[in-house]
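All protein chains of the complex are present and in place, except for one that has been dropped.
Note that the chains take the letters A, B and C in the order they are written out, and that residue 1 is the start of every chain.
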Amino acid sequence: MTQAPATAPGPAAPPASAPSSPAAGRARPWYRDPAWYQAYGVYVAVGVLLLFNALFTDRFLTTGNLTTQLVQVAPVVIVALGMALVIGTEGVDLSVGSAMALAAALLPLYLGHGLVPALVLALLAGAVTGLVNGVLVSVVGLQPIVATLALFVGGRGLALVLADGRLKQIINPDLLSLGTASLLGVPVVVLVAAGLALAVAFLVARTTFGRQIVAVGGNREAAVLAGLPVKRVLTGVYVLCGTFAALAGVLATARLTASDPSSLGTLMELSAITAVVVGGTPLSGGSVRVLGTVAGAVLMQLLRATLVKHDLPDSTAQIAQAAIIVAAVHIARERRSR
Amino acid sequence: MAPPEAATPGVRKETGPGGAPTAPAAGTPVLRARGIGKRFPGVVALDDVSFDLRAGEVHALVGENGAGKSTLIKVLTGVHRPDAGELSLAGEPVRFQRPFEAQQAGISTIYQEVNLVPLMSVARNIFLGREPRTRLKLIDFPRMNREAAALLDGFGVRVDPRRPLHTLGLGTQQMVALARAVSVRARVVVMDEPTSSLEPREVETLFRVIEELRGRDVAVVYVSHRMDELYRICDRVTVLRDGRHIHTGPLAGLERTRLVSMMLGRDMAEVRRDGVAGFAADGHAAARTPVLTADGLTRRHQLDEVSLSLHAGEVLGLGGLLGSGRSETAKALAGGLALDSGEVTVAGKVLRRVTPAAAIAHGISMLPEDRKAEGIVPGLSVRENIVLAALPRLSRAGIVSRARQDRVVEIFMRRLRIKASSPEQKVGELSGGNQQKVLLARWLCLQPRVLLLDEPTRGIDVGAKAEVRGLIDELAREGLAVLLISSDIEELIEGADRVVVLRAGCLAGELAGDAVTEPALLEILADGAPTPRPAEEAEPR
Amino acid sequence: MNAPRPAEQTAAPAPARAKAAPAPLAGAPSVRAGTEDPGRRERLLGLVQRQGVLAVLLAVILVASLLYPSFATLDNARGVTVQASFLAIVALGMTLVIITGGIDLSVGSVFALGGVLAAWASPWGLLPALLVPLLVCGGIGLVNGLLIGRAGLAPFIVTLATLLGARGLLLAFTDEGATTYLVPKDSAFSWLGGGTVWGFGVPLFLALALFGGGGLLLQRTPFGQGLFAVGGSSDAATLMGLPVARTKVLVYTLSGLLAGFAGALNAARLHSGVTILGVGMELDAISAVVIGGTLLTGGAGSVSGTLWGVLLLAVIQNLINQIGSLNSSYQSVVSGGFLVVVVVAQRYLARGRRST
Partner (left out) sequence: ASGCSKPETADTSKGDAAAGAQATRPAGTSGKGCSLETYGAPRLDLKDAVVGFSQSEKEANPFRIAETQSIKDEAAKAGVKKLLTTNAQSQLPKQISDIQDMLAQGAQFLIVAPLNSDGLEPAFKAAAAKKVPVLTIDRKVNAEACEDYLSFLGSDFVEQGERAADAMIEATGGKGEVAILLGASGNNVTTDRTKGFVDRVKEKAPDLRIVAQQTGEFARDKGQQVMEQLIQSKPGITGVYAENDEMGLGAVTALKANNKKPGEDVKIVSVDGTRNAVQALAKGEMNAVIESNPRFGPLAFATAEKFYAGEPIPENVLITDREYDQENAEESLGGAY
């Protein structure tokens, strides 16, 4: 050995052997690098779809239309962000749609006390559904899919019980303006989703909690032995997911101008999971791609919009959707280096 | 030395020399690789490497961590496809698309990380893909279990073949992998660090098996960082460094320091000066009062009233055979294993419930034995794996400071000479030895009071091994209490001030100071006769 | 079977154990991994976990029979079992898929498509009525398998796409759902779905036969072992030389075939190719599988557990109807609550086993 290992921090002697391989592979041009497609595949797909629409769809590149797409995708993005965190821990949350419905059902019941209490209550309901899921997963040790299945089934029922089974028109102007108002020409709904995306990106990249999420998903056993608060992380992630879903439920309700617990958020779990997975986050946990998730949601939104705008019958639309999803994931697929 | 039981399907002794008439005569190359190149994103793992393997020889493949040994093996066995170069098997050019094809062609491999299916039973793992069938073409489980038990028995492993693999200790798993690889009739058997988690006794068994393979004209590729082993059983050696071929030649007559200098790429003189073993010759000055005491640790079927104490500034060795409960003891101390009864006291304070978090908070760090299952988070970068446990300390108000992380990571990457293309490389892509160093860094950066090291030098190359040993020494000198579990008896003897020996989950004896000698240790290991032990140690009742 | 070392089978007390350890013979050193035979305990736990759902099922049936006299009747049993057969067949394929660590979301759509195709082909006789759906649905499964096994795409996304695709095909084939093909009555095909043997529907026997076959395939053939290996550790399976890609292709094809077959049977029973079937069926199947003790992460599971899981879901539904005139919203709440109780109970029965 050329030197005794330095134990004290501080400027140590230059490394005995370079820590990085001197023979780094020559860089390939990006367009021939599979890793590039894997990292940016979703964005490429979004770009391709935008280009297609710009060329072949009437009135696509108008502010009005683009705003509509953003407004429609906002709730999906919000739910998908929470879902991405859950998936990062190798979990899944089927109950997001029910959490949306619960929030929607609670809103009109408490709007009488003002917007803020009603909002807080609705979000709290989401947090509680998340808490239930989280405890079932982390403490009881159920598989996430069964743990959240119970609330998937029961949550919407509960929402309908609360709402007496029926849709209620919302006439509270504050809540309604949440759905329609815009700031500097950008709808509030979109701003909320964008802000949340940034916040989650920050959470994942820069906070202890965020890094712990990824570690728990990457190797649970190792995380336990490294002394991470695994149960707390798991519970926290489901609580966040439930709360985000409730927020999405509130915004969707505001936009719909009605609280509709029977159909609000149906199939949302599938849309959200799809957005997350198309965005490049593996279902096996251990990584969370926030911007990819947003792009994934946008991709699916654009796809749906394209099909509606070209007035394809449902049969053709579904087949086309299937083909395009496979194609998009195919570009972005992980190529194993071998 | 009795050969493995004749009942074992694969390891049947050929009657007469060259029982198979088609068997190539010793000396003809069975497997030959020419100009192999393999590149991973950011790394050239192999660069124009040639290698040839003769029937009936045991060929050592050596090099530093990350030199490309495992990659070469993976190229030879169809896991990776080479970017350049060609392979030929018995003179025929081959291109393996999948490990399946290599196995069909008669190459049987034990990969570096135990690569079996944890949830499946021992017997199923051994026979996966070639299960014995009944007349109805259904799997004959009774026969399979019987054969598996017999096969393992031949390797000196007594384990119920119906047990799920993951309930076994790592060493036992390694023996199962060995049994699987050897029970296939193969022309070439490749072993990537088969002994890194084996006891001397199992190593002997392994060597016996290798001898037998040699006798059957089977070629063996043998990777190990333990020099003694190489000199004992290998005929020839190939040295790799930084993905390049450095030397191939007979091992006999090759000076040890010369071999090391070729591996490390440094002057022989330099190597000679620094030596290869890293422990200081003299012992440490241990404190009087123990910093950590364990009292009557008990867990059904695994630990039985294990008590021990660790003093600041000493290195306590923990010896034992495979499955004797050493790993369990360390895990229990670090809160990774729920106990039925027992008490852990740290610096006079009794821990009520030992959880990993509580243990860490009290300054206990444990380097787990199974780095793949319990250590690394493969998808995260080197940096994140190093700071994983220290995250809360490197952050303010829940927000981690990148600068502080980088500082810590830089220090440890340099200090442990971790070879990665950058701190951002995924740990899963590192070579085995470097993964181990990353884990060591994870625990060292917590600045613990008590360090429990379960096989810390497993899979680490000679240079780094010396460094790690030096480091252990130095840490103890600085006042850390170190518990050292090692299958390398020499390491225990040289490194530990005191050695406690476990046997089947019970304390079997203790040696201290000058009494720590190889014969004494082997004696306790062998029959567990409790030598005189300190009075305060409880009888394993 | 008995382990070859009876001495170690007995749970000897600790010190005795230490002494009983055979002195290592020269040349045959002994490794004692495990001091007793924890394998037995593990297996017992495994049994409880796999059959824990059976215990819960029996308990629910017992309570229900005591509370509701009309529950434990032959009539009720006939109704419940036949109705559960179709989901059971679909869940059988799902079990195999989940054991490999995958998932098949397309089964609901494929089930519906199978039914429509069978009804369309049924006027030409029994063989076309079975072959056409099997061919098409097996083909969809094959596409799933190729995309997952060979191209390496994520099962969730691939089968989500085929969920849409199969539904699209169905709509295209039925003129956007406007056409319903009918199965001629009194044909041999319609007997497959609607006939009875000893009072119980034919589909029940077909399902049981398939489960028997599925159990043998899974537990007693190399292919079945391969499924466990692929799910337990895909990398290890590759390194051990198993044909991982081929295994995946086969298992998704099998799942498609089973879903199509179940759909065809159902069409035979309903006498028509109903277009609105199968929505959400994948979730029912997945729940049944997971409740039956199969790990969603793959590598462990059993078909018998799935059978009990399907029955448990059917019995819970039946029970809710027995409870009487619950409003549909309360029904959901009750079944959600039931689900929690059942899975938590099963979880605690199986304590100590790995959960995920």
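Rule of thumb we're sticking to: a contact is a pair of C-beta atoms (placed from the backbone, for glycine too) under 8 Å apart; a residue touches a chain by one contact, two chains touch by 3 or more.
Please read all numbers here as calculations on a predicted model, not as lab measurements.
> Please provide the labels of all shown chains that the missing chain touches.
A, C
> Counting contacts across the full complex, list the positions on subunit C that touch the omitted chain.
Residues touching the hidden chain, for subunit C, are 70, 73, 75-76, 79-80, 82-83, 86-87, 167, 170-171, 174, 176-178, 180, 182, 194, 266, 269-277, 279-280, 314, 317-318, 321-322, 324-325, 327-329, 331-332.
> For the chain that got dropped from the picture, name the residues of subunit A it touches.
That gives, for subunit A, the contact residues 57-60, 62, 64-65, 68, 71-72, 107-112, 160, 164-172, 175, 179-180, 252, 255-264, 266, 305, 308-309, 311, 313-314.
Operating definition for what follows: only the chains that are shown with their structure count from here on.
> Please flag the chain sitting at the greatest distance from subunit C, going by CA centroids.
Of all the other chains, the one whose centre lies farthest from subunit C is B.
> With centres defined as the mean C-alpha position, give me the subunit B-subunit C separation in Å.
Using C-alpha averages as centres, the distance is 40 Å.
> Please work out the Cα centroid separation of subunit A and subunit C, and write it as a whole number of Å.
Here subunit A and subunit C have centroids separated by 30 Å.
> Residue numbers in subunit B touching 2 or more other chains?
Where subunit B meets two or more other chains at a single residue, that happens at 79.
> For a test of understanding, state which residues of subunit B touch subunit A in their complex under the given definition.
Per the stated touch rule, the residues are 39-44, 47, 66, 79-81, 242-243, 270, 274, 278, 331, 334-336, 355-357, 359-361, 366, 368, 373-380, 384, 388-389, 391-392, 395, 398-400, 402, 407-408, 411, 413-422, 442, 463, 466-467, 470-471, 474-475, 478.
> For subunit B, which residues are in contact with subunit C within the complex?
Residue positions touching the partner: 1-2, 79, 98-100, 102-104, 109, 111, 115-120, 124, 128-131, 137-139, 141-142, 145-146, 149-150, 153, 156-164, 167-169, 171-172, 175, 180, 199, 201-202, 204-205, 208, 301-302, 304-305, 321-324, 503-506, 508, 526-528, 540-541.
> How about subunit C: which of its residues touch subunit A in the complex?
Subunit C residues touching subunit A: 147, 151-154, 156-158, 160-165, 167-172, 176, 283, 286-287, 290-291, 295-297, 327-337, 339-340, 343-344, 347, 355-356.
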